[in-house]
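Yeah, one chain of the complex is gone here, protein chain that is, but the others are all in their spots.
By written order: A, B and C. Residues from 1 in each chain.
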Amino acid sequence: MHSFFHPGSPHANAVAHLWWWMFGVGGAIWIGVTLVALYAAFTRRGSGDGLVEPPAAEHRRIERVVSAATFVTILILAGFLVYDFSVGRALAAHPQRGLTIDVTGHQWWWEVTYENPDPSRRLVTANEMHVPVGEPVQFTLRAADVIHSFWAPSLDGKRDLIPGYTSSFWFTADTAGVYRGQCAEFCGLEHAKMAFYIVADPRPRFEAWLKAASQSHQAPADPTLAYGERVFLASGCATCHSISGTQAFATVGPNLSHFASRSTIAAGTLTNTSVNLTRWILNPQVVKPGVGMPAVPLDSGPLTALVAYLESLK
Amino acid sequence: MPSVARAYRYVVVATVFATAAACEREERRLNEPPLSTPGAFVPQSPLQPGPTLVADTTEGPFDDNAYGTAEGQKLFGQMNCSGCHANGGGNMGPALMDDQWIYGSTPNQIFASIAEGRPNGMPSWRYRLTNQQIWQLVAYVRSLSGLTPKGARPARDDHMMIKPAPNQTPNAKPKNAGLPGASQRP
Amino acid sequence: MSAPRGQQPATVTLAGDDLARDSATLEALWRDCPGFWGWLTAVDHKSIGKRYIITAFLMFLAGGIEAALMRAQLARPENTLLGPDQYNQIFTTHGTTMMFLFAVPMMTAMGIYFVPLMVGARSIAFPRLNAFGYWTYLVGVVFLYVCLFANTGPDAGWFAYTPLSGPAYSPGHRVDVWAQLVTFTEIAALAAAVNVIVTTFKMRAPGMSLNRIPLFVWAQLVVAFMIVFAMPAVATGSTLMLAADRAVNTHWFNAAEGGDALLWQHIFWFFGHPEVYIIFLPALGFVTPIVETFSRRKVVGYTALVLANITTAFFAFGLWVHHMFATPIPELGQSLFTAASMLIAIPTGVQIFCWIATMWSGRLRLATPLLFVLGFIFTFVNGGITGVMLASVAFDKQAHDTFFVVAHLHYVLVGGAVMPLFGAFYYWFPKITGRLLGETLGKWHFWLFLIGVNVAFFPMHVLGLNGMPRRVYTYLAATGWGPLNLVASLGATTIALSVLLFVINAVWSWMGGAPAGADPWGSSGLEWAAASPAPSYNFLHIPVVTSRHPLWDPIAERPVVTGLSTTRREVLITTTFDARPDSLHQHPDASIWPLYLALCMGVTFIGSIFTPYLVLVGLALSLIGIAGWGWTGTRASGPERVATPRPVTEGL
Partner (left out) sequence: MKALRTEFDVSELPTVTFGHRSLMWWGTLGFMVIEGWTIALLVASYFYLRQNYEAWPPLRTPYPRLLIPTINLAIMLVSFVPVYRAAVAAKRLDEAAVKRWLVASSVIALPILMLRWWELWAINTRWDTNAYGSAAWVIVGFHTSLLLLDIADTWGLTLFYFLKKMPLKAFSDTADNSFYWYFTVGIWIPIYLIVYVGPRVF
């Protein structure tokens, strides 16, 4: 779901209501003004060069009509203003601090961190975040390079991520589901391909995901997977990516622990299938020109093993 | 009037040149076949004595490309080159901003230093970075000491300033200390 | 001295041949030199204005072509017509062209051409400054487009947000090109603004007191003041801050060294929002005379319209933060800007109501100019209403930086500025060329344009609310944005077609359209008292104004000013408020220095991108220019009379 018209949270709902009101009233005004103008245009036609000098009385009447119209405009605007302020206050109220998720915008992907008092259980992932349904979730937003903007239309308005600033906002997802979001502030070459997903689950399922996601991997027993892991560590992947429980702990690119549990590759650009992954590794620049990831020219043997390994990281 | 016509012709010619230069400098080479390693760099036999000697070339593929050099600048930070080279100032590793070059200052020699690694701690990046990335690093490293065209050098970096921006450093003539260039080899 | 009040002044009986002789003398005195050299040295505000209008219109076509390319790219999901690199250059150039190279210059150009005619002056206040402004603008135009074709087109957006536009994330000279281009257009706009202000204040025809100034001129005057206070902001931001950050490593926007990325947004939008009204108010100035002329009736609520202009200008400077609602700034501040953003709808509403009332109580002739005014009302009101929606912080956080905003701003600017502009073209084309534009083609142009605009931009509202962000070079099929984008692209094609019709119409009519007399529409403004096309000296005799609608005055003999020199370019200076004749001023002859100085500016600013030495060279060269300018300026041909301390016409 990725639309202002399908609100999935009280915030989005309130804003949608506000807008529908403005849409109704505004639309009426638009049609009204147009009709009046058209009526004047098609009934008051005539030829002849003489000037029209309406008598003083009629002129005063016309001026009264204009002032009345102005007055009505002011009333309507005042109405909008009051309604908007009330909505604004409702949205500004901060709840008791719930779950907090740190989001950092990179060119062109989202780094997601679930803080935990126990550092070993601190969870780092990318481009896909899970939240519990019906609970306020707080987001802390930072930017690593340029300005990005965090926006999931079905859940809430957008917030800019600005270098040197830390901004935060919160919402409560009241319907379970997968919500799509996308960077809304122009951030360079691949601004168009910088999406993310917010998965809203009932508490138990969320807990289960959190538990699974904060576990670090054991060395795979299966020889193919083991080979794949060696390829990952040897052929440069580990220079930028990290996988918990292995020697790879670089932070240049997205964290790939539990990569297989994500639904997309490259910030929502490709669905996460082994075919797409192969394509992506061989030449990312075709899929997402300008992305930081270089082409990794591997032979079919190591490549399949690597893909198998990555797809095994549930 | 003929004089005006001639003036126009000069303008056109100048524009063409500007265009050519600018294209070289401004290109974003996003999706091109991976660049090769310099011919002389690929070891001919396992029995090669001493450090690899590399044929001199005057220019690396990204030397006059602003975008490539900037990518090199990013890699320099991401690969933590500063850990030893301290933003080019030199610390555990040699300084990169001065005109002293232990293993030579030509693109191929720097490529070799990065790709193969060097004694006393410089690791080999051959299997960590693609040739394209190494060439971008070469361009950046050369820009630090003013060996690349000024127009393509990166300006201020959005971090604490430990060094002057490359586009502020004067064009330099390297003293190729240590390793002799291929030209002087017997 | 001027005739004292009360005593009945003499009627000058001018035989035809006297008139012919006088006009010949004046023509010889005021016209630009002939030939190529004459073209380079022209200072006549009409030649300059005409060039400005034509150049700006060519820029409109260029920007349109870029728009067409973008629509072609977005017509279907994951299209590969343009790569991200090309797309970013093109959308940046589109925005920059339309805002800096089409809209503002076009509006100021209309002022440069018509304000002197409408206030009944022989010329504009500072003819050489005026020419200098045009040449500077032309240098900017050429510069941007040469760079675009050299693959050095700016690619950080027409808003160039830091740090993306900063040295660390925009390597090369692309953004430098943008920063310097802005400087050029901003110098040109300021030159035009000062000219319009002084012309309106000091060169109005006798009797044209403040409460008799035509609404077109009021709009231009208000906008000139807005330019004076808005343009320095963008100059400061782009030249003194962004360019400095990129060239000499200052830290205005570098958070790591105490700089601030938001500072740019404040500075830019403090210019950027008034910019919208700088484009839009002159268009409202076009509407009033068209409505008056084609409903055969004086406009309802002259005073209200003037006050609306002025209040709009004031509010316009209090809105900029509503472009920054998504940034971390205090809630309270935001609500204040919400209120201001909604308030500004009131004066605009008043103006719309006044025009409708005028038409309602008039006798309408549905000629093309009036059609465009009706199209303007239909399209612009929509844009105004979405504007009020966007003033709401809560909703803006949803719509900001989406295609909803794209739709809104095009409804406002195309509907609110381009539609009246086309109307103005049809209305004033005779005054510029002496020939009428074709009516039939005009009607086709109008209907196609109206349909095209709405088909192209209305779907974008829905796209934005369905989550499509701005400035994306492509989108995935899964998003379901495909169909509406296709519709929008079809609409864009229709617009292109209609504009093509207009170009054909204009060229064809200029060649051999029906000749128009001095006053083809039976209008009320002073400009129609001059012949069409207006002669280089504008008026044989400076008219004396006795009402707001001089040409509609039911008077037997038209009062005029006599005694202006026929041997030197002499203009009449009047008092600022009630426009009494005060003194005479000798205007400069044709001069090459404006062009020379503009080229020096080019060397200085373009050179600054590459090396500081070129800046020094440019400055040195411009010193010569300033000297030459001053030398030719301090000259008096004919007798000089020094003013006594008290104004001569105090007795009046």
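Things to note:
By our rule, a contact is a pair of C-beta atoms (placed from the backbone, for glycine too) under 8 Å apart; a residue touches a chain by one contact, two chains touch by 3 or more.
Keep in mind the model is a prediction, meaning the values are calculated, not measured.
Contact with the chain not shown here comes from a single listed residue; of C:E66, C:D260, C:E275 or C:D401, that residue is C:D260. Only one of the listed residues, C:L332, C:M511 or C:V642, touches the absent chain: C:V642.
Among C:L26, C:A103, C:M208 or C:A235, only C:A235 touches the chain that is left out of the view. The chain omitted from view is touched by exactly one of C:R31, C:H251 or C:K443, namely C:H251. The chain not displayed touches subunit C at residues 1-3, 9-14, 125-126, 129, 190, 193-194, 197-198, 201-202, 206-207, 228-229, 231-233, 235-236, 240-241, 244-245, 248-252, 254, 257-260, 263, 266-267, 270, 541, 544, 555-565, 570, 572-573, 576, 581-586, 623, 626-627, 630-631, 634-636, 639-644, 647-649.
One rule holds for everything that comes next: only the chains that are shown with their structure count from here on.
Chain contact topology: the protein chains form a complete graph, every chain touching every other one. Chain pairs A-B and B-C differ in how many C-beta pairs are in contact, and the one with more is B-C.
Among the residues of subunit B, those in touch with two or more other chains are 28, 30, 158.
Taken residue by residue, subunit A touches two or more other chains at 163, 189, 289-290, whereas all remaining positions touch fewer. Across the complex, subunit A is touched by residues 28, 30-31, 34, 74, 78-79, 127-130, 132-133, 158 of subunit B.
Listing the residues of subunit A that touch subunit C in their complex gives 2-5, 12, 14-15, 18-19, 22-23, 26-27, 29-30, 33-34, 36-38, 40-41, 44-54, 58-59, 62-63, 65-66, 69-70, 73-74, 77, 80-81, 84-85, 87-88, 91-92, 107, 145-147, 149, 151, 153, 156-160, 162-167, 180, 182-193, 268-269, 289-290. By the touch rule above, subunit B contacts subunit C in their complex via residues 1, 4, 15, 18-19, 22-23, 25-28, 30, 66-67, 69-70, 151-152, 154-161, 164-165, 168.
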